[in-house]
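Notes to accompany the following structure.
As you look at this complex, bear in mind that one protein chain is not there, while each of the others sits in place.
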Amino acid sequence: MSRRTALEASHAVAEAVRMADVDVIAAYPITPQTHIPERLAEMVADGELTAAYIPVESEHSALSTCLGSVAVGARTFTATAGQGLELMHEVVYVASSMRYPVVMAVCNRALSAPLSVWGDHSDAMAVRDTSWIQVFCQNGQEAFDLTLWAFRVGEDSKVLFPVMVHLDGFTLSHVTEPVILPEQSEVDRFLPIFQYPFALNPDKPMTHGAFGPPEIYSETKLAQEVAFRNSKEVILRGWKEFGDIFGRYYHPVEEYKTGNAETLLLTMGAYTETAKIVIDERRDKGEAIGLISLRLWRPFPFEEFRRTVKGAKLLIAFDRCVSFGMGGPVFSEIRSALYDEEPRPKVVSIIGGLGGRDMSEEDFDYVIDRGKEIAKKGPDRMLETVGIR
Amino acid sequence: MAEELTWKDLEVGNIITEAGNASFRKTGDWRTERPILDKEKCIKCALCWMYCPDAAIKPSEEGYYEADLHYCKGCGICASICPAEAIKMIEEEEK
Partner (left out) sequence: MATKTVKLGEELVTTKEFLAEGHSFCIGCGEALAIRLAMKALGENVILAMATGCDEVTTTPLPYTSWRVPWMHTLFENTSAEISGVEAGLKILVKKGKTPERDIICVAMGGDGATSDIGLQSISGAFERGHDFIYICLDNEAYMNTGIQRSSATPYGASTTTAPAGKFSMGQVTRKKNMAAIAAAHNIPYVATACPSYHLDLMKKVRKGAEIKGPAYVHIFSPCPTGWRYKSDLAITIGQLAVQTGIFPLYEIEYGRYRLNADPPELKPIEEYLKLQGRYRHLTGEQIQEIQQMVNEDYAKLKEKVAAFPL
C-alpha cells in the first residue's frame, strides 16, 4: 500500500535512493545539498540501506569515486550544488563520455563570486553541454519520482548516460511537502537490477578511458551525440512505465492551461508552482494565458516544445541565471529552437530569482505584463529583470 | 588502423574489449641498433629478459633469451647489464 507522508524534498531524494537499493554513495557536503548525504549516511548507519557511504574529501573526488564504482557495476548516487558542481566540472564531462550511469541530484545554487549558498540556476546552466540527461523538479513528489526514474533510464543498456536531477536550492530542497511513497514491490517492478555490460573484471579484461588521437576523437563525439539523442526513446518509455506502475505520468514539456493560450510563460524548476497561481488568477479573469515548463532539459525536447508553443503569439521566458554577454540561457535556447518554425511566437526574456531572491505572485504578474510590453514596444534597456534594484 | 573506423565502429564509451590489441604495433622499426647474442658467453641468467622495458626479449627453446626484433627498440639495456658481456649492440643494417 503506498502511503502519503510529509517529507523534506532532500529527504524525498534520499528515500528514492534507498528504495532504489543504491550500492555506492560518494558525496561531499555543500549547502544546500547537505540534507541528502546526511540522510543517506543515517540510513546506512541504521541499516535502512545497505550501501557503501564514502565520505570523500572533495566534489571532484566525489564524482571520480562514482566513476570507479560504476565501472565495476555498482548502482551509484551522488549529490552536489553550486561550487561543488563547478569543482567537479571536468569529471562531469568524463562521466558522460565514458558512459557511466551515475545519478546525481543537484540542489541548484548560485555561483560565486560573490559567495552565495542560495538558489538559482547558474550551476545547472553551466553544465548544459555535458551530455548528462537532465530534468528539473518542481516539488517534493517530483524530487522522489524523478530520482527513481533516473536510475531506470540512465542504467538502461540502450542509454548508459548519467542523469542529473535538478532541485531549486532551499526553495525546494529544504521544504517539507506531501509525498506519496510507493510500495517497495512496486519499485522493484519498475527498476531492474543494474547490469553494467562493461564491468571491469579479470575474467574479461577491458580498457576504459583510452585517449583519443585526432584520427578518432571526432568519431567518438559523433557516436556520443547520436546515442545521447537516441536516449529520448528510453526517457519517454521510462516515464510511461513509471506512470503505469505509480499512476503519475511525466512528459518532456509540462503544459499548464495552455489551451488556446495567446501568451505563454516559460519557467523552470520550483518557482513554476508560484507562477501557476498567477496563471490561475489571470485565466479566471479571462486572459488567454498559459504556462509551460521544460521538465526534460537535456536532451532538449525540440519536438514537444515546438508543438506546445505552436498556437501562441508570445512566449515569455523567465530565467534564473544570466549568461553574461548573452542574456537568459533558457531564453536563448528556446528562441534558437523556434527559429525555423512558421508561424512562431515572439520570444522575450526576463531574468530574476538570482542568488536566492524570491519570486512572489506579484513578481510573476510583473513578468507577464512587462513581457507583453516588450513584445509590443521592443526592449528599452540592456537587460530585462524582475525584482532587481 | 584508427583512420578506417567510422563512428559506428566504436564501442559504447569507447571501451576497448580486446585486451592487448596494441601488440600489432611492431615497434622494432624504431631501432637504430640491435642486440646480438653470443651464445658461447651466455650464462642464461635471464637478466636481459628481466630488464627489457619492452618485454622484447623472450625465452627460447634452448633456454637462451633472445630479442624479438618485431618489438626490440634497440635501447641497449640488455647489452649494458649482461654480466657475461654476451650481448653486443650493432648498427641496424640498411635494407
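Before moving on, here are some points about what is shown:
So that you can tell them apart, the chains are marked A and B in the order they are listed, and the count of residues begins at 1 in each.
Note that a residue touches a chain if its C-beta (ideal position, glycine included) is under 8 Å from a C-beta of that chain, and two chains touch if they have at least 3 such contacts.
The structure displayed is predicted, hence computed values, not measured ones.
In the complete complex, the hidden chain is touched by one of A:V56, A:L222 or A:V322, namely A:V56.
One of A:T5, A:T220 or A:S332 touches the chain omitted from the figure, and that residue is A:T220. For the options A:S157, A:N201, A:N230 or A:S360, the residue in contact with the chain missing from this view is A:N201.
Residues of subunit A in contact with the chain left out of this view: 23-24, 26, 50-52, 54-58, 60-62, 64-74, 76, 90-91, 94, 98, 193, 200-202, 205-213, 216, 220.
Where subunit B meets the omitted chain, the residues involved are 2, 5, 10, 14, 16, 18-27, 30, 45-47, 49-56, 59, 61, 68, 70-71, 73-77, 79-81, 89.
Here is the rule we go by: only the chains that are shown with their structure count from here on.
Taking the mean of the C-alpha atoms as each chain's centre, subunit A and subunit B sit 52 Å apart. Considering their complex, residues 1-3, 5-17, 19 of subunit B touch subunit A. The touching residues of subunit A, when paired with subunit B in their complex, are 97-100, 160, 197-198, 204-210, 212-213, 215-216, 219-220, 222-223, 226-227.
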